[in-house]
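Structure incoming, see below.
Let's look at chain A:
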Amino acid sequence: MITIQGLGKSFVGQDGTTVQALRGVDLEVAANEFLTVLGPSGCGKTTLLKAVAGLTPWDTGDIRIDGAPVRGPGPDRSVVFQNFALLPWATVLDNVAFGLRMRGVGRAEREERARSLIGTVGLAGFESKLPGELSGGMQQRVGIARALAVEPQVLLMDEPFGAVDEQTRRLLQEELLSLWEEHRLTVVFITHSMAEAVLLGDRVVLMSARPGRIADIVPVDLPRPRSGDVGSLERSGRYTEITAYLWDRLRDMHTEHRPSKAVR
Partner candidate 1 sequence: MKAPAAPISLAVGAAAWELTGRLADASFFPPLSTVLARLRELAADGLIYASLRDSLVNLALGLAVSLVAGLGIGMAMGRSRKVEAALGVYVYALLTAPSLVFAPVFFALLGAGRASIVAVVVMYAMFVIIVNTASAVQSAPAQLVEMARSYGAGEGQVLLRVVLPAAAPLILAGVRLGVGRAVTGMINGEMFIAVVGLGHVVTEAGGRFDSAGVLAVLLVVIAVALTATALVQAVDRRVTRWVPKTSRGH
Partner candidate 2 sequence: GPGTHVRADGKLSFTVALIEPDLTTVPLLAAVDTLRDQGHEVDVVELAEPELAVEGLAKGDYAISAEATGPALSAIEQDAPIKIIADVVGNQWALYGRSAVSSCDDLNGRPFGIFSEGAVATAIAKDWVAGECGAGKRPDYLTIGGSDVRAQALASGEIDATPLEISDAVALESSGASGLTKVVDFAETLPDLHPQTVYANTAFLTQHRGVAQEFVTALVREHGRINADPRHLVALVRKYLPEEDQEDVATTARRYRDAKLFDAAALTRRNVQGTIDFFARAGVIERGMTTRDAADLSFIEGASS
């Protein structure tokens, strides 16, 4: 279980101005929960995720995992980065095995585990390709396989499908859901897409900007498992209701940024 209390963090920019990226964030993520996070650009989603990953220090507050305070990266968590963060010079196999190598797993064992995960994400046969030779969706799956290879309890995903076209994205969502259902991980999943947040999450955290804080937490009471046919779920009444509610909330939050009405 992840417990975040009173988390605050500000950045001092190049020009000397201070940006309050997070203020007073309180959040609990239950074990095996699938939590999705939604919010306007620049509201602090990535900052929050990196704090939990132990990759960035924060100013105030406290993050604990199963009661133990977070002081840095740990073997219990792994991150899927928004921009893939694949090593462009390493093959798919070496990229997937990277985390294991850093943890000192021997060559034979790490290659075996990496191969099996490459199969799991449907990339068998691509082991010796370089990232530059893969399409965006395939690259993303390499990133996911790398994160899963170290068998984390907590999977932290930062807009993992942001760069993928809509058709491929749908396939990946279904795959992720079945992986999660099988392994019962705890997942924190950041997204820009409302539909995605609702389709995947047990709860949707809505964040608002400047300073970044939690505006709302919306439970999603759609039936599980959802991996079978996401398309038909999307046409259900309850889905439409939740989406409409979220849309209104977001539209309110957005109003101030809206262009002048001169257009119409």
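Keep in mind how these were chosen: all candidates are chains of the complex that A comes from, given by their letters.
In the analysis below, contacts are C-beta pairs under 8 Å (C-beta built on N, C-alpha and C of every residue); 3 or more make two chains touch, one makes a residue touch a chain; residues count from 1.
On a predicted model such as this, the values are computed, not experimentally measured, just so you know.
S.K.: Since the rest of 1 or 2 are in the complex but keep clear of chain A, which one touches it?
M.R.: So the chain touching chain A in this assembly is 1.
S.K.: Can you name the residues of chain A that touch candidate 1 in the complex?
M.R.: 50, 53-55, 73-75, 77-79, 81, 83, 85, 87-90, 98-99, 101-103, 130, 132, 150
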